[in-house]
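Note that this complex is displayed minus one protein chain, with the remaining chains in position.
Showing chain A:
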Amino acid sequence: MRAKIMDRAATVILTLIAVLIIGTLVGLLGFILTQGWHKLNLDFLTSPPDIVKAGGGIGPQLFNSLYLLVLTMVIALPLGLGAGIYMAEYAPDNKFTQFIRMSIEVLSSLPSIVVGLFGLLVFVNMTGWGYTLFSGALALTVFNLPLLVRVTEDAIRNVPRSQKEASLALGITKWRTIVSVILPAALPGILTGTILASGRVFGEAAALLFTAGMSSPDLDFSQFSLSGPTSPLNPFRPAETLAVHIWKVNSEGLAPDARDVADGAAAVLIIAVLLFNLSARWFGAWIYKKMTSGAN
């Protein structure tokens, strides 16, 4: 009888908590989307911002955010995967490994503004690059590496040991076993972690203020060189991202429609993150299916 009441109570409480969380989430999303909805048109998404007049857009910022995401992932993913594989499969169980593990923990608990200031010191000043996309990408790599390493390590450790044994017992080398048997099985986990990290990159502002900077040059979208000062693809130019733009417009915007612009940009940010999540999940499921059924 008692157990039954306890069971009831637990169910009610847990349901309440779940409803509370989902309610908050839906409310927040709904609020941001309804506030920014009227701004969502092609003109807003593609035109450059206007500092003093009304009617500015967020084109360069949106592009910067996406490009920064790609740059960061190109740097962070191989490092995170490599380190995760090392920690799961190769690292001996000793003091040094424990030290690495502790460093990762510490790194993952750093506030992003601290990472930003570290980035300013190392990737902006010491390198002499100034505010650049690349500095921003490096700072975000520092920020996301712990997450990626841990997620990869966990995903690999969660692959049943019997999979590894099956492969090794067939005379397959350890490296090939990792690449062809373990990683595909760990992919869903790794992908979820990558999505999480991507969301953090896309929404991050504090770590970018002093690394990628708070301004963008006038981008010339007819240019595709990797070095021109106004070329969008040049990683060594300053770049204000969407999240940074929201923060800046909100705190020091001079245009009369600053509030509107911030609302619209926030809605775009949320939608982009949602879209990214969904497509990455779909893509992950597709890859998994592809890898788990015939390879050729």
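The rule we apply is simple: contacts are C-beta pairs under 8 Å (C-beta built on N, C-alpha and C of every residue); 3 or more make two chains touch, one makes a residue touch a chain; residues count from 1.
What we mean here is this: contacts and distances are computed from a predicted model.
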Complex member absent from the view - protein name from UniProt, among "Group 4 [NiFe] hydrogenase small subunit", "Sulfate adenylyltransferase subunit 1", "Phosphate ABC transporter ATP-binding protein" or "Urease accessory protein UreG": "Phosphate ABC transporter ATP-binding protein"
Touching the absent chain when the full complex is considered, from A:Ala166, A:Leu226 or A:Leu254: A:Ala166
In chain A, positions touching the absent partner: 93, 160, 162-173, 176, 180-181, 184-185, 291-296
